[in-house]
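Provided herewith is a single structure, encoded as structure tokens, for subsequent inquiry.
Subset of chains shown; positions unchanged.
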């Protein structure tokens, strides 16, 4: 495992304990190079860039996924991640509400559904 | 003009000097109630909510519009707005780069085009 | 509750009996100002504008949500709403079919799934 892969997994684990191993493990079943797409590229090379802290970055990701509306599972993951890196529940809700203006009320409502699920998952981790 | 309308226009003017009057003036030509959709709802009631500062909110808007890819003119407006409320050029570029992961490289490249235009507009205001 | 809020809830109740209280009640659990985003802005200020009747407006909403494809739950809600404000089943199906041309066959097929669910919900209200 390269330094870059380790760095990427550490960021994933900050978002959710164990996420690094869990996600890469499942991807490695399909193709040996696939996990690095997530660890090395997405997390180490992009999300891990200096210039913005992880807390801000997770808010940006939540904003984008709420606006796009095509990845509810990953939106919920990044909402839990945002909470785990220091975004408050209130701030997270603000991100979702703001998307009503830029992506429409249905996108916001879907975001609120994901927000409720993310909060429930924290109260009652599986 | 209600207090709420004034508040909304003040936020718009923080994003770009004169934006409040310019945008509402053009919308009022079409329908007398249309400007309030922007001033009262979008800016006063949503973007103007406490809980997140305007600087963070503009980064969220830039993230969402970069990811959606359907409103390049407004993306550029909010990039100029982000710079005007204290987002640094470097931070703004980080927002755009991060979208490569969540919305794809073409969305990021379009964001970079808007970013260059926003910077040019600042150097050489029309 | 302001007049505007009352007007917005009345429109929601025309779409589905009890929708005004149900939706605003759930949103108020999260934030006291959130319900007004729906009642005052979405329904009273926009959907409640004169110039188009509610029946036409619901067909437009169904068209848009079918084309966008990102909010199946709300598409089904507005299909039930369309039927409740006088859109016939046959007309509603036409809206969905037309979207095959403008948003593709998969968007139309998803719309047909929502249409079946909306019809089932009417035959057998929970």
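A, B and C are the chain letters, set down in written order, and residue numbers restart from 1 in every chain.
What we mean here is this: contacts are C-beta pairs under 8 Å (C-beta built on N, C-alpha and C of every residue); 3 or more make two chains touch, one makes a residue touch a chain.
Keep in mind that this is a model prediction, so the values were computed, not measured.
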| item | value |
| --- | --- |
| 3 chains shown - copies of the sequence in the complete complex | 6 |
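FYI, only the chains that are shown with their structure count from here on.
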| item | value |
| --- | --- |
| Arrangement of touching chains [line / ring / star / complete / other] | complete |
| Cα-superposition angle relating the copies subunit C and subunit B, to nearest 5° | 180 |
| Length of the line joining the C-alpha centres of subunit A and subunit C, rounded to whole Å | 30 |
| Cα-centroid distance, subunit B relative to subunit C, in whole angstrom | 29 |
| Chain centre separation (subunit A, subunit B; CA means) in Å | 24 |
| Contacts with 2+ other chains: residues of subunit A | 68, 93, 97, 100 |
| Contacting residues of subunit B [partner subunit C, same complex] | 33, 36-37, 41, 45-46, 49 |
| Of subunit B, residues touching subunit A in the complex | 41-42, 46-47, 49, 51-52, 56-57, 59-61, 63-68, 90-91, 93-95, 97-103 |
| Residues of subunit A defined as touching subunit C within the complex | 68-70, 93, 97, 100, 105-110, 112-113, 115 |
